Structure formats: structure tokens, C-alpha cells
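For this view, one protein chain was removed and the others were kept in their places.
Chain lettering (A, B and C) follows the sequence in which the chains are written, and residue indices restart at 1 in each chain.
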Amino acid sequence: MAQPRFRAEDASHLVIKPLDDLSLIYHRRSGTTHVVASPVPEMLGVMGGDPLGVEEILERLSQRFELGNETESLIPVVAARLEELAALGLVERL
Amino acid sequence: MNDREDHSQPDEAQAAESLAVPSRRQMLMMGAVATSAVVSIRPALAQSAASVMNCEIPVPDMGRAGQYIAADGRLVPPDTPGAFPAGRVFKGEDVKAAIKGRSLPGTSYEQSQAYMNYIRRLQAGNSGFTCYASLQMPR
Amino acid sequence: MSAMLLVRALRDPASVQGLGSGEWNALVSMARAEQLIGTLAHRLNGLSLPPAIDRIMADARDQAAFVRRQALWEADRARAALNGLDTPVILLKGTAYAAAGLKAGVGRSIGDLDILVPREALPSVETALMDAGWEWVKSDPYDDLYYRRWMHELPPMIHRERDRMIDVHHTILPLTARQTPDADAMIADRLELGGGLCVLSPEDMVLHCVAHLLADGDLAGCSRNLWDLHCLLEEFGGEGGFEARLESRAALHRLRPHLERGLRLANGLYGAGGALRLSDRLYVRRLLSRNHWGQETGKLTRLAFYIRSHWLRMPPLMLARHLWIKSGAGALTGQRRSQDGHVEIGAPKRASIR
Partner (left out) sequence: MQGLSLQIGPASFRIASAWREPVEQLERLYAAYPKPESGIADFTVRLEPARPWRRWVRPSVAICGDYMLPDAAPLPLAQGLLAAEMGMNLQMALGWRRHALLHASCVERDGRALVMTGASGSGKSTLAAMLGERGWRLMGDEFALLDLATGDVFAFPRLISLKNGAIGVMEGEAKPVRFGPLMQATPKGDIRHLVPRPEAVARMSEGAMPALLLFPRFGHEAAVRSVGKSESFVRLTQASTNYVALGEAGFAALSRFVDEVPAQAIDYGSGEEAMALVEQLWSAAA
């Protein structure tokens, strides 16, 4: 089976406000407020409007951030966050 | 395509800016697979009574387990005369039926009345409160 | 004072300009009770109104915008959930009017999401929705069996995160009803909105509205439904040959008498006027039964329409059985779940009510 690809909600639909350790995201299309922890805002940031697989997203994250762990071991983390975001409509599974 | 919002579109560059990363090569906490990274704000109470057909109301809540329920619904020490032992969990729909006059399942009439009086006294912050309050919502 | 005040304000917004404070108070309460406050607020937009009324109407427009956003998002979520099924998903009622940008959707209150799918797709739709977080609301086996056997929809489902209900229809009237609309034809003639969602054709949309108004419910929320019908007729009526197509379509769905009555009522109350038959007067009385405090009046008329609604849906013996079982659950005296007359409210806290 081909790797699933995801596209983030267009940035114009999101209002992001960092507060402390957590950030708020107001999602205009749904009218919902989400309180999010890293790496969610960073993932949405690097995804832009592109359809991406898990590994591509991780690659983009690693270009901008020090990730600490081997990227290989972070694949399930990013995949889990994508599923979570897809259920909320913040990313769309393509 | 479904997005026919009335609000004015924000400045796209500005929105992109807010998504941008503060500084390069910053350490990013990735968290663990099983740890959810999102809490969505829900209305202070569920909008529809139907939504709580599956919800439950513990009598009493776990923090006060072991106490008995007096006829008027107050929590009293175990073995208080006239009070009923508790430690039961009722489904929202059973409570809803009880609001309309039935007895809670597996209880005598007086026992059901006592438990219902306890439930009616629930305050915000007690477990079961949201369930009970939303049972009273209009459909 | 009756809800004629509300009907007149909707039909001819300029007529409100002479109202006194007592009439304004009555109008606001009636419009809220009939779930037409958002519609009224849009109708009155731009008129010179007392400042206190301006504020109330601005609130109602904001609330309508919120309800609309929520409804369209819910439709989008259903789209995402059913994306992979290769089955048409047709929006019905308020969400359809809003998504298609129709006048009937302007300011309208919208409750549950109603969708129509082919009957043979029901099992896969059910599964896909449950995979995407919807779950059953009812757990009473009689209710469940009743729905599956006799109703035109699956038992209602609710989304466990968003607390929003979805009604999945496979036709537009209960299978027990005396009319049998041709659901296959409705689905075949759907209009694509783009992005994977559809609405009914104009003729079928009008006929669904008529069926919903007259052949299905007990006329709860009928003022709003009749306003929908009026708006649809006004919007589509300009298209060449629409009336003729509507009539032949009504014949196909066996809804001609309903269409005729619907046209008379919509014209009589909201349109240019026209002759009402004697039997229409009972409907009008039902529609107008509100006093200036917003209270329901005309208890007997309401009861008559409640019994009628069941008569229309079911053969008599089945009706007797249904009412018997339901009366145990308090359905005759308590609140019935209106077809889409969901009271749109914010989120009350019991803690705040003392």
C-alpha cells in the first residue's frame, strides 16, 4: 500500500497564538479552538499547502529543528499526530 | 468549497508568519506516540441531550466513595440510619427516565429518590454534573 | 395578538416601522419561539429600527452566522468520512440551503445534518461514519428496530467529539407513509455542489420541503418550513417552465395534493396572497397559534396535528402499538424530537441557573 499523504489546512483558516508551553489554534472553518503542544504548530508550519507523507514532514522538521532523537524513531510520533489532526480536520488525509 | 465564510480573509503573509518557526535549529520537543498533543475546546456543556445517552453519573463520585446517601441526597457517614449505601454508576438515559418518574434500575423507590436527590444536588466540578446538566437540555 | 405579526414582518419588512414597543417585544419572542429570529434579522437588515431592536437583530445575525459555519463544517466532515465510498452524498434541508447559497438558508436555524444516500449504500455509510467518530444515540431496541424497519432514515447518530447529530436518509418520507416518493429519481437527478457534496434538484428540493411540511411532521416548526417553501418557490419560480416541471415531478412522487396545499399556504401567508380553502384555515390557525408572550396557544389544534402526523405515517394498528409503547416513554406528553427543529443554543451551565 502506498504511504498515506496529508495536506494541512490552509494557513488562512488558522489563527495561531502561542501562550506559554502551549499554543492556541482557532480554526476558522470549524469555529473550534484547539489547545496544542509541540510538535503540532511546527508540523502545520512546515507542511505549508503541500501534500506530504510522514517521512517528508519529518525531513522538513529536521531541517529547521534539532529533533534530539534519530528521525527514524520519530516516524510513529509524527504519524500519530497526523491521525489526530486529521480527525479534527486540521489536516486532510488525501 | 464549503467555505463561504462571511469574515474577511486575513493577510496571508501574516498568517504564514504566525506559522513560521521562531528561530532555526531550536530544540523541538516531539512528545510520545501515545501522548495526545491537542485538546479541543468544547462548549461548556454538550449541546444536545442525545449526546449524553451514553454518559454516566457516579453516585457518589469517586472522591467520596464509601459514604451513604441520605433521603434528601446529602452524603452521610456509612451506616447512618435511613441512608442508603452507594457506589453505583447510572447511565444518563436511566437518570433521564428517573427524572420523568421511573425508578433507577435495581433500586427501591426510596433508594431511587435518595440517589436522584443526590444527582440533583450535583455542582459544576463534581463528576456526573455535566452529564446531568446536559440531560436537561432541549433537543 | 397572533403570529400574524411575525408573518407580516417576514413578508413585508417595511411594515415593522410603525410598531410600538409592546409589538416589538411580541415579535421578538414569537420569532425566537418559531426559530425564525435569524431569518427575521436578515429581512430587517438595513431598515431604520429602534436601537434596542437593532442590537437584538445584530445578535441574531451573528448567531445565524455561527450556526451556518457549524452546519457547513459538519457537512464537510461527513464528506471527508464518506469520501472513499464512491456513493453520492446529498445534503438536505437547512444545510443544503446554506451550502447551495439559497435564500431559504439566509439566517436560518440549522440543527442536525441531514443527508440522503442510496438505500443500498446504507451499510457502508453506517460503517464509514462510525469509523469517523459517529456513534448511535438510541439504545432502546424498540426504537432501533422501529427506525430500521419503518423509517426513512437510520437511527440518529451523534459525533462523539463534536456532539453534532447526523440523520442519514435513504428516502424522504417514512416507508409507512401513505405517499411513496421516488427516491431513486431524486438521487439520480441530484446537483453537484463540487467537492463531493450534492443537493436535490430544484423541483425535488421544493417537493421535499412540501413533504416535510405537510406529509411528515405534526407541523412543529411549520412557520419556518413554510418560509423555506416560500423562498424556494420565489427563487426557482423565475426559471422558465419551472412550474410545469414541478407539477409533473409532484405526480411522480405522488405529492400533488401536498404541493397544491403548500403553494396555497405559502402564497396565502408569505406571497402575493390568494384563495385559501376551508381546510387550509386549520393549517393557518396552527401556524399562527402564538400569543404576545411567545406562548403557544390553540392546544386542541396542536393535538389534532400531532395525532394526524402519526396517522399519516403509519397504518392504524401499527400506530396504536407505537403510541402505546411510546406513551410509556412519555412521548405523548413530553418533548418530541422535532424533525429538524433543533433548538440552537449556546452551552448552558446548570451552575449558572440559580
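One rule holds in what follows: a contact is a pair of C-beta atoms (placed from the backbone, for glycine too) under 8 Å apart; a residue touches a chain by one contact, two chains touch by 3 or more.
Just so you know, these numbers come straight off a predicted model, no measurement behind them.
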Quiz item: Thinking of the complex as a whole, which visible chains are touched by the chain that is not shown?
Solution: A, B, C
Quiz prompt | Absent-chain contact - pick from C:F66, C:W136 or C:F242 | solution = C:F66
Quiz item: Which residue numbers on chain B touch the omitted chain?
Solution: 7, 39, 41-44, 49, 96, 99, 120-121, 123-125, 135-138
Quiz prompt | Positions on chain A contacted by the hidden chain, ascending | solution = 15, 17, 19-22, 24, 26, 28, 31-33, 35
Exercise. Could I get the residues of chain C that touch the absent chain, sorted low to high?
Key: 21-22, 24-25, 28-29, 32-33, 50-53, 55-56, 59, 62-63, 65-66, 69, 293-295, 334-335, 345-349, 351-354
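Methods note: only the chains that are shown with their structure count from here on.
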Practice problem: By the contact definition above, name the pair with the higher C-beta contact count: B-C or A-C. | Solution: B-C
Quiz item: chain A: which residues touch two or more other chains?
Solution: 29, 88
Self-check item: Overlap residues in chain B, where contacts from two or more other chains coincide
Solution: 2-3, 5, 40
Exercise. In the complex, go through chain C and note every residue touching chain B.
Key: 65, 69, 72-73, 75-76, 79, 98-99, 101, 135, 137-139, 156, 158, 161, 163-165, 193-195, 197, 329-330, 334-335, 337-338, 342-343, 345-351
Self-check item: Contact set on chain C toward chain A in their complex
Solution: 66, 69-70, 72-73, 76-77, 80, 132-133, 161
Quiz prompt | Contact footprint of chain C on chain A as seen in their complex | solution = 29-31, 87-89, 92
